[in-house]
Each structure stands twice: as C-alpha cells, then as structure tokens.
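Only one protein chain is missing; all other protein chains are in place.
Let's look at chain A:
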Amino acid sequence: MKKINSILSLLVLVVIMIGCGGDGDRKKSGAMATNAAERVYVAPGEHDEFYGFFSGGFSGQMSVYGLPSGRLLKVMPVFSQDAEKGYGYNEGTKPMLNTSYGFIPWGDLHHVDISQTNGELDGRWVFTHENNTPRVARIDLNTFETGEILEIPNSAGNHSFAITENTEYLIAGTRFAIPSPQRDMSIEDMKGNFKGPLTFVKIDQETGGMELAFQVIMPGFNFDLAHPGRSASHGWMFATTYNSEEANTLLEVNASQNDKDFIVALNWKKIEEYVKNGGGTMMDAEYAHNVYNHNSSTATSTMKKGVKTVDPKDIPGAVFFMPIPKSPHGCDVDPTGEYIVGSGKLAAELTVFSFSKMIKAIEDKNYDGDAYGIPILKYEDILGGIVKQPGLGPLHTEFDGKGNAYTTFFISSEVVKWSLKDYQVIDRKPTYYSVGHLMIPGGNSRKPFGKYLVAMNKITKDRYLPTGPEMNHSAQLYDISGDKMELLLDFPTIGEPHYAAGIPADLIKQNSKKIYRLDENEHEHAVRNESETRVERKGNEVHVYMTMIRSHFAPDNIEGIKVGDKVYFHVTNLEQDFDVPHGFAMIGANTAELLIMPGATKTMLWEPKRIGVYPLYCTDFCSALHQEMQGYVRVSPAGSNPELKWSLDGD
C-alpha cells in the first residue's frame, strides 16, 4: 500500500511538472520580471499620460486618477456633500444639491462621459448623472468643479446616459418605470401604465449650459445603458431595456422571462425637427436647475416647470426596437458607427447589430410586429454577427480603434478581446473580481486611444490588505497595445467605480486654472483688500467681511456678537499664488468649515449658542506661520447691547 502511494505521488508530480512546463520562467514572473512596474511608474515630478474620470457610484462623487500610475489626483464632489471642500455645506454650494424633493445630501453617481467634437474627445467638460434622484451634471475641466446640475422630472432611476458626438445632446433614460406624470395608482397595474421617459438635454456649445429639450415617452421597459450613434450612425441614439416583461416584483426572476428584450433605436434628429416644428405636448413637471458661478463661488437654484413630451407613435420612422437576448446591459457603438454591440447580461453570446442593415430593414418596413405601437425590427435582418460562448455575464464593450472590441464578463470575471471583423475571440484575461464596466481612453468615441484598458470590479475580497468587511473596489489596468492584453496594475478606487472615461492629459492640462483672479471675483460679499473688511449688523444677522492671507485673518478680533445671532462669515482669500488655499473653522459651527482657493470668497453660517470668547483658525496648512493664523470672536448675552467692534493688530 505504501509503495503504491509513493508511485501514485510520483505520478502526480509528473503530471504537475508536465502541466507546468516552463515553470522556470514562471519563477521570475510578476512585476519584477515583466517590467510591468516600469510601465506604470511615473517618476517623482512627472505626470501621467492620461486623466481618468471615475464614477464614485454610491458615494455620489467623481474621482480623478492619473493613468497609468493609478494615482488618485482629486475627488470632485457632484451629488453629495463633501467634507474636504465644503461642497454642499457652505452657503455658496448648498443650492447645488437642491431638488424638487428639497435638499439631497447624498446621491448615487453612475456614468461619466467627456464632451466630444466630431466624435473625438475635446476635454471641455465631463458630464455625469445621478441614479436615485434623477439629475444630470456638468463638471468644468478648467476648475474641476461641478458647474451645473439639472434635475430630470417625471423619471426615476436615471440610468441610460450618453452624449452625442458633437455634444449637442445628453440623454437621460428612466431605469425604474413610473407613472408619468406621477399619480396615486396600484403597483400591480404597472403593465401598460408606467412609462420610461427618455429625456434629451440640449447642451450650449459655448458654456456647456444644460436645458431640458424634450422627453420621449417610452413604454415602461426599464432603460439601462445608452450610447449615441457616431460617424455613420450619428443622429441616432441607442439604449437597452431589461424589463420588457414590465414586471413590478421579484425582477431577478420575472424580468428574465422573455427570450429577448430590446435595444431602442431613436432618430433624435428627426425628433428634434418634429419638436422644432411645434410637435409634442407640454406635461406638468417641476425640476430644479442649479448653476454654479465659478467667479462668485456661488450657486443659484431655480425651480422650473413643465416639460415638452413626445409620443413616439406620433413620429413615424423615429423610434424602433431591436430584439436582443436576455436582459441586456451594455449597448456600445464602435468607432465607425456601424456596429452596435448588445450585451445580454444573462445571455450566452454577444450580439452585434449592423447599423446599415438596420437602416435597410427600416426602409423595407420589414417589421416583426410592434410593442405599444413602436415597430420591432426582425432580429435576423439587423444582425451583424454573434460572438459565440465568449464568457458568462457580458456587460460592457469598448473599442481600441484598431478593429478590436473588449467586453467585460461579470460572472466569469474576465475581459475578452474579440475582432469586429470575424467575431472571433482573440484573448481573454481574468479580472479580480466580477468586473462591471471597463474603460479605454476615448473607447466610446470615433478616436480611441487604445493603449490602456481599465477594468472596474465590483468585488475586492482579498486583493489588498484587509480593512474589515468594507473594502474599496478594485480596478485593474491592462496594456492593450499588443495582441495579448497584459495586466500591469491593480489599484483601489473610491466608492463604486461604476464607470469611467479617460482622456489624454494633453487635451486638458493646459486649460486647468491655477488661481481665481481677485479682480474677477463676483461674489456678492467679496472684499478685495484688508481696508474693505468690516462687520455689519442687520437685525439679528451679522455679516463679517473677512480676508485671509499668509498668515492672518482680517479682522481677527470681533466683538458685539450676541447669542441667537446668525453670523455669516464671508471670507475672501487674498492670495494670488498657485496652490495657497486657506481654511476657516469656527468652534461650534454646525454647518461647515470652509476651504477657500486663492482669489475666491466663500460664506459660512455660524449661530453662536453660548456666551464666551471663541477662537477661529485656518485649517489648511498654508505657511510657516500657519499655527499663528487664528482669531477670536466674543459672544455676549442675547438681549444685551454690545458695541460692534472689529480689529486687526489693534487697528
């Protein structure tokens, strides 16, 4: 028996040795042997080649990474309050989070898309949207600050999101079908009664300003991802649906019953024309439109009413359904605009539609019935090709501009490279773990920069040093310049890196502002030098016009404040030097601290509750005498009548 065992063991060893032929090489594998480290290394003082704008998912923020290093450069607050920059806390930015539901402190940011001109990235703005309380936002890539937020009315679960190839429109789809307009009705009566409006937002070409153009009132099929046509298919917009069953409960089972759901194809140019000629009807709506003025560091929130709606049945030839297997997620258009890749997330194959075949099928009016009056194209007529058994759980595809597509597979945790020419799989690499979206800089434009691919994973588990049950999600960077993909780097991200967009740094970095110019400061309560600083009382409101410069506040001694006052500190940073912000904190402030960039003014409300003498100080290490940058405010009893006094060094 013993002998047999040892023979068997020997056999196993042989198997192992055969199996792992070339083991000698493998010993040297890993970053040190492959030069992977060198290829992602950005030497101290040097810059990354690409900016990556990563969705923060449920954090409501967007983060900026340098690629290929994976270094976090900044977190840009959009839909959530941010205790680093005071966004949503200070008086100037609070209106940004206003909605028709009131102030929303925490949002769920999903997809991001960089503005394009002629289908190529132009680096002016990055747009994003919020899934929970439907809103879309613009971030200005000269200040890297949120410039505008527009609420999408009569919608829920704003999910389909994309920008057309000249940044003419932004689309915002409805993921959770609802009564439109809202009304009190039985959930069970969903079918046929709930709607899934697809909202088109017009973008101002000069300012990036957003305006609700029209809503196409689609059936309540749950709209998921969207992408615009480009090049040949410019003028069209595509979006997936995953609940053509119109199930209202246990969707994990009930929304997977139909063999096919749909990709909707919309000819938005046709709809635009229809609306321009007076088509469509106004529907009741209420929505907030919040605009931030970078010169005044102040946002305004305006409540607007009414939205132009369009019934797709009223515009023949504008809206069609393309049948696609099993609850699709991604619908991605290749750089030529000819191929539309649908990823049925439960499907065993990837479906690629042909735009030219779609147009022909529409011309021939060769339909396979309709859904709520919207013609359904025949699957076989519009099919370009199928990638067979590519992996499990396809999600999202981007392109390298060299005729290859890259698709993520959630269940089998891998990225698969395949050819648009013959639909054959070229390479597959594991991801760690359960990848959602992927990003190739420019990978959804006419001109991808097919050097790197970032896979964004939903599950982290053991990838990094453990940090308790909650861990940041992982992202992996692959080199895709060769035939085979190579994993170079693994880095944690903030929140859920739901989606990302990348762009060559050269298209942005020269536009990045270094300071706000004091002579362009439009803040209502700005002061431009210390001689203008003062304290004014208006009833129980006290306005402190304060400045900060290395290394003092002016004034730094204030008396005459009373318990029950509302004290507004309007603080201007007089510095005109790159990267010399100052902070401002006041003991007992219930609202915020301030972080103020050079040349900017910000406002904070303080409501003193107790008598005494209270310090204020600079929170951002600004200078050698940062510790000395402090002051006092005296608080007298309510009902007393102290003289209002302010001073700096006794003057």
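Going forward, a contact is a pair of C-beta atoms (placed from the backbone, for glycine too) under 8 Å apart; a residue touches a chain by one contact, two chains touch by 3 or more; residues count from 1.
The rule is short, and it goes like this: contacts and distances are computed from a predicted model.
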Identity of the absent chain, which is to be given by its UniProt protein name, from "Molybdopterin synthase catalytic subunit", "Beta-Ig-H3/fasciclin", "Serine/threonine-protein kinase RsbT" or "Transport permease protein": "Beta-Ig-H3/fasciclin"
Residue of A:459, A:515, A:585 or A:648 touching the missing chain in the full complex: A:459
Hidden partner chain, touching residue among A:259, A:506, A:520 or A:628: A:259
Option from A:411, A:426, A:471 or A:648 whose C-beta touches the chain left out: A:411
Chain not shown, touching residues in chain A: 1, 4-5, 8-9, 11-12, 15-16, 18-20, 23, 26, 29-30, 34, 252-253, 256-257, 259, 325-326, 346-349, 389, 392-393, 410-413, 430, 432-434, 458-459, 461-463, 487
